[in-house]
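Here is the structure we will look at.
Left out: one protein chain. Kept in place: all the others.
Letters are used for the chains, namely A and B, taken in the order the chains are written, and counting of residues starts over at 1 for each.
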Amino acid sequence: MTVRADTSRELATRPLVASVRDLRVHFEAKAGRVHAVDGVSFEIRDGETLGLVGETGCGKSVTARSFIRLVPTPPGIYAGGEIDFWSTVARRTGVGPIDLLEIPHKEMLAIRGDRIAMIFQDPGKALNPALSIRSQMAEVFYQHRSEEILMSLGPDVPWIIRRAARQQSNSFESILLKMPPWRAKAAGLRKKVDELVAHALTETQIANPRKIMDSYPHELSGGMKQRVLIAQALACHPDLLIADEPTTALDVTIQARILELIAELQERLETSVLYISHDLSLVKEICDRVAVMYAGRIVETGTTEEIFSNPAHPYTRGLMAAVPSATHQRGKLAAIDGTVPELVDPPPSCRFNGRCPYAVDICRTVDPSDIDLGGGHEVACFIYETSLDSSVRPTRERRTS
Amino acid sequence: MTTVSADTGAAQQSTDDRAVITLRGVEKYFPIKEGALQRVVGHVRAVDGVSFEVRPGETLGLVGESGCGKTTLGRCISGLATPTGGEIYFRLSDSDAALLDEIDSIPESELTAEQRKEAARIDRHHGIHQLSGRAWRTYRRNCQVVFQDSFSSLNPRQLVKDIVGRPLRVYKESSGQDLTEKVVSLLESVGLGRQHLYRYPHQFSGGQRQRISIARALALDPEFIVLDEPTSALDVSVQAQILNLLHDLQKERGLTYLFISHDLGVVRLMSDRIAVMYLGKIAEHGTSNELFEDTRHPYTDALLAANPDISAEKSEMRGLHGTVPDPANPPEGCRFHTRCPVATPACGWEVDDAVAWLQTNETLLAGLTDVERRSNFDATLVFGDAATAGAVGDAMRNGDMPAPMKAALDDVSTDETKVHIRFSPVEPVELEDIGGGHLTACVLYTSRGTG
Partner (left out) sequence: MVDVLAPETTTVQIDGPWVVRLRRLADVSRQVLSNPTTSAGLVIIILLLSLTVLAPVLTEPNVPNPYQMPRDWGARDAPPGTPGHLLGTTSTGGDVFYGVVWGARTSLRLSLIVVGVTVTVGTIVGSLAGFIGGKLDEMLMRAVDVLLAIPELIFALAIAAVLGPSFGNIIFALSVVFWVKYARIIRGQIIHVKQNEYVDAARITGDSKLNIFRKDVLPNSITPVIVQATLDMGGIVLTAATLSFIGLAEAGLAEWGVLVSDGQAGISAGKWWASTFPGLMVFLWALAFNLLGDGMRDVLDPRTEGR
């Protein structure tokens, strides 16, 4: 599996799938207001994999969950900004984007699982232990594909079956469905859904879909569970897949296969992927573009190649120097001093100030804005302001030992 | 150099001719109980014959994925669990080790009384699960542990001073103001300070809690520390700080480390020698350079290939196909052959592999009703009808069974609804030294293999 060798220019001409503008998500805590996400902006283009990378507490998960409004709203507060989303249909028909933060709840329910899907870190926790895999996956199809299923059943579908497909059956109808004249039709409906489920599972290279469908989550390994979840997420061929550290809980040899799978599916289904991770080396392997987050803000964006060969922001540079790689010799790493600051009612300033070896006075009092370094590479750091003395900038050495 | 332990009484022998920890054929099996009467129906072989030693001042990295047994092994070494077979020795001298080698090579019945006495003496003085009194206390003081989960490894109801000072109190090394000062100096040596004495663990971040754990481990000035994934739960930047701290402490105090991890980059950074574990056994063991630059086991290769590397120029991430064998019934031959991309006919193909291969083909599998096993290598597959049996027999003989498996088949014969299969039996695979202390269990490189 190789990194796609796209140049930044080609990427920049693709149509937009999502555009996050100045997103702010805060949390009410006893101590004050925590600015978990504080002015985040980035774009996701058609067919690309964007990596959102940062350490614990930087706000990447909250950002991802905001796409489908999964942040619990007390104590969370959507304090500002917008997330514009263009579905494939919208792009084709020329309709404008919708703001995912503003659309009514019913519309959001229709989008979740259908146009935007999400997979999470711990596959064990994402599956209901009391339901078979078949029932859980069938749920997706009943939710989003009921009309298609009904059409495929032929012209004369009794009303009771229609309601069952739309998950609107009341308890009386459920009893009726178990009785002879309707039982066969209900079985037909289930068979159709089973086929869709089996097909979705086969797409994720599962050799024995029928066996897996009959199983319960505890009977499956971690890698297999994650495959099922990927199958479930991609069942309706969404426009955007959000993957929140999907391989952190898996062994490294299984991780590689899951990532291969995601890459392959992405190409085939032409889905865009927002990949959240704390692992820089992983992001380098699979993402086209990268956005680095620190303390609620994006500090640097650019193509993978550009960011890893010319990291501009002092935090990005520090982070890369702190990752042990298999080519490291016995010894020490260049670590970043200090710890992440508190995000409670923070004053305007660069959040990395205090740990930054290149800090100047202005870093303490003013929020940095994005500076374009060319070729899609942006950085939020004062030392790249052309007005400042360029001798302040970091030199090219990347690693000390 | 290591500090002289005051507890040994007799003159401390120079540390140049002994190991700190020696493992010889260590096994740890867990019984599987079933039924209302909890009958033991089998054993999970978490650790299945592991031998290695750790020399003074060095770091041995123990690498493997989940389920390989490295954590269980770490617990046996630190005394938290008792092995069900083999023994672990503390401060075994080289001469004693040579004696044990000699004794092991002679069958039990032919040992002289002298040899038996010597073996008993060595066990009594160095085997950690047979030590008592002063010798046990010496071992206990000199073997400390730092755990992975910094939250659950500190008692949430104790203040930092009590947590770090506890070892000193237990061994009655100091008390009162003297104890407090000792704790402060320990905290300072891990990058914390006096202001942290009277706080609870939940008031600290993950990285700081690990520092507290390390301070506790250092309290008695031990010789050896088992580090069980000490930074796996930490962020990258915090991990770098903690690894640097561990590095400095080792230099300053002459510590010996057993560094358990699943992260190859971290292991390479911290270790002099590395042992790779797979399904309860060591697959490869050598210096860091040997393992990374002259890899001699396909599993090590697979780990390296699967690890995303930030410094790699080209991306070559590859995963492994195939299933992991059941740890309660592992293969008699090489345990990795079920997923090995370069398996040979000599690796030890078994009936289970044939059944697993059948499972990849739904139609063939559906007809299977029973497996009559005569041994792990010899069995009869019973099908529902003769047609399926015939199809399976054909597939095995001419079809798409993987080549090494096919070549290892001595005999395939169809008999109505039954298919008899027989593989060539193999001896268990052993670790072999292929030069200069570089050990591997892969038949491709050992004398068992090709040729």
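Just so we're on the same page, a contact is a pair of C-beta atoms (placed from the backbone, for glycine too) under 8 Å apart; a residue touches a chain by one contact, two chains touch by 3 or more.
A quick note: this is a predicted structure, and the numbers were derived from the prediction, not measured.
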item: Contact partner of the left-out chain, one of B:Lys161, B:Arg273, B:Arg296 or B:His438; value: B:Lys161
item: Which of A:Glu102, A:Glu219 or A:Glu342 contacts the chain that the document leaves out; value: A:Glu342
item: Listed residues B:Ser153, B:Thr256, B:Ser288 or B:Asn307, member touching the removed chain; value: B:Ser153
item: Selected residue (touches chain absent from view) among B:Gln144, B:Gln210, B:Ser288 or B:Asn307; value: B:Gln144
item: Positions on subunit B contacted by the hidden chain, ascending; value: 75, 78-80, 137, 140-141, 143-145, 147-149, 152-159, 161, 166-167, 170-171, 191-205, 208, 213, 216
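The criterion applied here is as follows: only the chains that are shown with their structure count from here on.
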item: For the subunit A and subunit B complex, residues of the former touching the latter; value: 1-3, 55-56, 207-208, 210, 251-260, 278-282, 284-285, 308, 318-320, 322-336, 339
item: Of all residues in subunit B, those that touch subunit A in their complex; value: 65-66, 205, 207, 235-241, 243-244, 247-248, 262-266, 268-272, 288, 292, 302-312, 314-315, 317-321, 339, 359-360, 362
